[in-house]
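Heads up, one of the protein chains got dropped from this complex, but the rest are sitting where they should.
Let's turn to chain A:
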């Protein structure tokens, strides 16, 4: 009953080792180690001091969290520019909860911060999904709106470390087997989200939506629901980022998180997420964020003038995009040359 044509099966499998070596993640790990090694050789205190080791491992956690959310949004071929403002609102909300309700259970405050972020993300998502206005415009608007709310609310005040319960502050410095607990928590979150994005339907649907939005519509994939989901996730992670910021720095004013949105986009791109959506891994994003945060830590230690630091980050972003483009083009060529099964 079947039609018999002799057609070669297209052999697209690369060697396991080849795939490992080509992965963005490996390159990032190598670069992170190289950077840390280089910096420690010049300034041993960067790594081999009490504070050095801790800062190296815990500072990146904030950027990792918001970059994860940003990546989920970018994977759906959207962008979220409001994450810095959301982070600020969440941090201040948590701070004032502690100050206004002494003795409030810490989990409740954490939950409130995350929910506030999720709510602000929900607003973003609903606006993007139902107004059908590009997310760049919507979240540029909410970037300023949320920041404006923060400025109105916080005014000239700032969070004082005395507002925070000791347990919460110690959370920022707590270590387990020499590793900051914050990093462990964030690593678990990375693993959970990474697993979700690769192994659950909704995760794959998010990739599918960004890969071909028209097809998603024709298919009835539920692109509105998915868009809202991505923005809520991004908002919730930015909210969590605010809580981590509070735990680490124990202070903050109405300008907290300014410019974080671009760092988050940069981390996602350096981590291998295509700005047009559809591809990139959560592991890559986490490493990309860790790498960028480590650069910001290391360059001043190395005595690189602050003027140069931004340019270096910029070159890395352009480099990452160029690399993606080259990989993409060679992959297309290879696919074409292989000729597919005809």
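Criterion: contacts are C-beta pairs under 8 Å (C-beta built on N, C-alpha and C of every residue); 3 or more make two chains touch, one makes a residue touch a chain; residues count from 1.
Assume contacts and distances are computed from a predicted model.
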Refer to UniProt and select, among "Rhamnose transport system ATP-binding protein", "Phenol 2-monooxygenase", "Fumarate reductase" or "NADH-quinone oxidoreductase subunit M", the name of the complex member that is left out.
"Rhamnose transport system ATP-binding protein"
Which of A:208, A:292 or A:320 contacts the chain that the document leaves out
A:208
Which residue from A:106, A:122 or A:221 sits in contact with the chain not drawn here?
A:221
In the complete complex, which positions of chain A touch the hidden chain?
1-5, 7, 9-13, 195, 198-201, 204-205, 207-208, 210-212, 214-216, 218-222, 278-279, 331-332, 334-336, 338-342
